[in-house]
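Yeah, one chain of the complex is gone here, protein chain that is, but the others are all in their spots.
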Amino acid sequence: MIENREDLIKSQEAATREFSSYDCRILVCSGTGCIATGSQKIYDEFLKIVKDTPGIRLDFAPHDEATHMGVKKTGCQGVCELGPLVRVQKGDKTVQYTKVKVSDCKEIFERSVLGDDVVESLLYTQKGVKYKSPEEIPFIAKQTRIVLENCGKYDAESFDEYLASGGFSAFRKALFEMTPAEVVDEVDKSGLRGRGGGGFPAGRKWKQVARQPEKERYVVCNGDEGDPGAFMDGSVMEGDPYKLIEGMMIAGYAVGSQNGYIYVRAEYPMSVARLRHAIAELEKRHMLGDNILGTDFSFHMHINRGAGAFVCGEGSALTASIEGNRGMPRVKPPRTVEKGLWAKPTVLNNVETYANVPKIILKGSDWYRTIGTEGTPGTKTFSLTGSIQNTGLIEVPMGTTLREIIFDIGGGMKDDGVFKAVQIGGPSGGCLTEQHLDVPLDFESIKKFGAIIGSGGLVVMDSHTCMVEVARFFMSFTQRESCGKCVPCREGTKRMLEILEKIVAGKGELSDLDKLEELAEMVKSMALCGLGKSAPLPVLSTLKLFRDEYEEHITEKKCKAKVCTAMRRFIINPEYCKGCGKCAKNCPVGAITGVRKECYHIDPEICIKCEACKDNCAFDAIYIEA
Amino acid sequence: MGTITIDGRKVEFTDEKNVLSIIRKAGIDIPTLCYHSELSTFGACRLCTVEDDRGRTFASCSEEPRDGMVIYTNTGKLKKYRKLIIELLLAAHCRDCTTCVKSGNCNLQTLAHRFGVTNVRFENYKERRPLDESSPSIVRDPNKCILCGNCVRVCEELQGVGVLGFAERGSDAMVMTAFDRQIATTDCVNCGQCRVFCPTGAISIKSDKDAVWDALADPDTRVVAQIAPAVRVAVGDAFGLPKGKSVMGKIVNVLHRMGFDEVYDTTFSADLTIMEESAEFLDRVKSGGKLPLLTSCCPAWVKFVDDQFPEYRENVSTCRSPQGMMSAVVKEYFRDPEHAAGKKTVMVSIMPCTAKKMEANRPNSYTKGEKDTDYVITTTELIEMIRTTGIYFADLEPESSDIPFGFGSGGGVIFGVTGGVTEAVIRRLAPNHTKATMEEIAECGVRKDGFIREFSIPYEGMEIKICVASGLANARKVMEQVKNKEKEYHLIEIMACRRGCIMGGGQPRLAGERTKAARTEGIYKADNVSVVKKCDENPMVLSLYEGFLKGKEHELLHNHEFCGK
Partner (left out) sequence: MLDQSYYDKADEIIAFYGKKQASLIPIMQDIQGVYRYLPGELLTYVAEQIGITEAKAYSVATFYENFSFEAKGKYIIKVCDGTACHVRKSTPILEAFQKELGLSAKKHTTDDMMFTVETVSCLGACGLAPTVMVNEEVHPRMTPEKVLELIHELRGDSDD
């Protein structure tokens, strides 16, 4: 039990002592990605090896001379694509291993844990260069990690490890050295802006809640990260759950709230499990509950699991969902700060926003303002995906350019592809192209170009990406996820999707583009909620930047990225075709005819573009013509 | 308090809760499909969106007015967007307008005309869904639903019943009952308020007009009509006469022209109701019977008690409703071969109410194995029937209704408004009918503002505690308090529809604030001009009790067992 300030300090000291007594720690990544590639088995194997090795103890015993070793499951280590990831940490030296197999564990243990060698073959390699320490890997070295600082470094489930990393020092400082108003002030001065998409200043929001006459208030965390292709918040929830909770506790103290709610997306079972575990650990120690640390501050945390509705990422839909209603956004005013959850004043921020708070309190707003830009201090996490060398979770200072992200951190285009565009902000965002590569990214700068930072999905696209199909993809997402309340979004997105489907099917007419634009402008102006208003952005943005591609699809029935099935023509190259007839046999519709030992022919009128011929041709004689 | 600039003109505002009300006050009929001042603001149709001086757009229904606001209601952009919204709604809507019962009375159709939507560029791929015709009162056509949510909100917020809800989401969203069950199998009370608030033909009245026309065409049938109090103040404005003006005489005239053989006035049987209900009330008070006594005139309310507060079934007055009493008495009257004159009698009840259709079908609405009320047609259907005849209604001379059941007291007329039944009971209990007494009664609290009125009256040294409420959500509040023993009453009068029968579910739609006020006023005016104020002074009533009703009071005027549906 941690009943007062002294208890907390003592616990922090004890945890730090234990932490520094490790001779070696084996850190097995247990993010969703690595679990999927089998990291649990790696963890079990290491644990078994350590247990079977005499002279090593896993428990902390201050005066025991035996080697103290830890096998820990950490949050996301960042380069998910190369998982399972394992780090071997000795003092301040850490070695990063990638694509570890169970059969590699023994070798890692013998050479890297017991010895001071490295297993070269499992090191991270980029352009022929092998990197030992994770900090050296360009993908990580060029990032600035505040929110993701601890992810991958310690046992995400362990309260003690969080304490040892400095956890709850910020909360202690806020609770004992600052008044609630001072905390709000500090956050306000830091210029922290909501990372959920809108970029509303968090401090201003907290101030508004703090000055409401109603005393029952709520602190709500939006963990309903629904943007397809974004997983930053999920990584924080599963990789550093205590930090999120600490941030919310500080917010609770600052605005005088007694209850915190975290709304976690249904598809993140691990986040739910880790957060529940963390809350139970804190409750067990009386770090959550009534009169925390012997003060007047009482705070209870609750977890709500989403049930499969993207629209619940919208503030009023999210609170409606917690209340047990359909997640339909409501009209505003009243605003959430006045009448949010159960019509009480509510602070609603997303995971990343709260995760910034402990550092701001601990190191001060002046420090925070040294990172990022004047208008948007701090960092931003992005999930970098698409046709790029290094995909994964990144965190960079606000104001970093796309060029730095894509070519320095991301390692440039995959397979030497040609950069075409980057889609930013997911279904609510737009595209940026070559001309925008040097624009410093922050909330304002890219709005001018019809894109938004949004929640932080970055999908890099090369010449193999069809922009019409990208627009169709996002539109089908927003259409499917529309709550159906307001007419513009419900009916407008449906019709926009119909038009886009028509165009990619090769049946578009030029007048469709006018209709599409007319609908997009209307939905943007008239929809009820932010998600509805931004639903047309992917279309408007691609129409503006890639109108020629749309027109090509319509007038020439051509998709130069060779993506749109209806427009692809399969052709047999007479130079390679041996006339074996396999393709004709494989064709499900009998579109291929020919004479044995002579070049076969595909009738485009009959062909259904299933690719069965191409996939099975032993001579790579079949190609696609756009 | 303040001023906002609307389309370049300054408009003062005081306590208007939203910008929309100020725009309307400024004389601009800004379009809406989902906004209704009595319901919570939904903000779904987006038609009332306006633009401010920075080009920002927002829905005026949900925007609080701020001093100095500058807005534009009809910019080129807005006109274009509104038109597109209507086009999109029509594209997902069954467009059989010419044969739709709401044609000419449909908000969507009106707006389509207003915005000049002459071409719908999108196909309707929606699967056609079956109609729900299970209810005796309303018909639901999901193919015409535009998801404005008015019915859902009225059912939940005003009526506290909540049998309708949204199901599914996005473009699959639909309004339906739980598990899409037939409405007749749910707790629906048949009040028809959903139909009043429905802007399209998605919810309409289950019509009995054809059956009535057939009866009128049959020479062997005597067709008898009874006209409820609230009907007379809701017909005139459909024919260009002033709102709320009683046109009873013209209705009698037009019904005679249509071929009704006898036209009676339900105020007559309202008097019978008061005679019986007052007696029952005093009996319960004096003999320690079940109290509070709950009024039984409103069938939607009776069903509500049956479904939601079954433990209070015995508190409901055993009196039949005025419709029930009239029909039972009339049918009995014509059972006498002398009166029958060889003709079969068909009883047609003309009501402001859709629930009356359900009441007429209740097992306890039969006498001697015969249905008392054969058909119920609502005010709305009556207006449609008058239109069918082509008669210039406004020009008709008033006629008086037929004897012996064509005359009621002023106390019977005021049944049309909330509090009327109670006021009539108080009049009955009063020792005289002087002007002063009548005024005193009107001032006792029964005509107070508000949908829940609590007051008490002295009677023989007792204090009689009364509650009058309209709107079933309010009724629920009252009943919960009674149930929790927070409140105690001797008499509770409930009308399911807010303001009483004048705003019943069968009345013409689109009644605004002025119409509502005018209908109430019209009812009280009709009372003011009535010679007889109290049921016990109605000579026709008295002669009936002394005449053929003698010994049959219980059989004809009371329900022999409780029956909610």
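Letters A and B name the chains as they come in the text, with residue numbers starting at 1 for each one.
Following the convention adopted for this analysis, contacts are C-beta pairs under 8 Å (C-beta built on N, C-alpha and C of every residue); 3 or more make two chains touch, one makes a residue touch a chain.
Fair warning: this is a prediction, and the values are worked out from it, not measured in the lab.
Undergrad: Given that one chain is not shown, which residue among A:Glu267, A:Glu434 or A:Glu551 touches it?
TA: A:Glu267
Undergrad: Determine which one of A:Thr144, A:Ser316 or A:Thr385 touches the chain that has been left out.
TA: Residue touching the absent chain, from the options given: A:Thr385.
Undergrad: I'm checking contacts with the chain that's been left out. Which of A:Ala15, A:Val50 or A:Val79 qualifies?
TA: Of the listed residues, the one touching the omitted chain is A:Val79.
Undergrad: Tell me which residue among A:Ser257, A:Thr353 or A:Gln423 touches the hidden chain in the full complex.
TA: A:Gln423
Undergrad: Just to verify: which one of A:Tyr22, A:Phe473, A:Tyr576 or A:Tyr623 makes contact with the chain not shown?
TA: The one listed residue touching the chain not shown is A:Phe473.
Undergrad: Since one chain has been left out of the picture, which residues of subunit B touch it in the full complex?
TA: 156, 161-169, 177-179, 186
Undergrad: Residues on subunit A that touch the omitted chain in the whole complex?
TA: On the subunit A side, contact with the omitted chain comes from 32-33, 35-37, 79-81, 83, 225-231, 234-235, 265-269, 304-310, 321-328, 383, 385-387, 391-393, 423, 426, 457, 459, 461, 465, 473, 477, 480-481, 483.
What we mean here is this: only the chains that are shown with their structure count from here on.
Undergrad: How many angstrom lie between the CA centroids of subunit A and subunit B, rounded to a whole number?
TA: Centres of subunit A and subunit B (C-alpha means) sit 55 Å apart.
Undergrad: Show which residues of subunit A lie in contact with subunit B when the two form their complex.
TA: It is residues 309, 326, 328, 330-333, 479-488, 490-492, 494-495, 498, 515, 518-519, 521-522, 525-528 of subunit A that touch subunit B.
Undergrad: So in the complex, which bits of subunit B are touching subunit A?
TA: Going through subunit B, the ones touching subunit A are 41-46, 49, 57, 59, 61-64, 77, 80-81, 84-85, 88-89, 91-92, 121-122, 146-147, 149, 166, 168-173.
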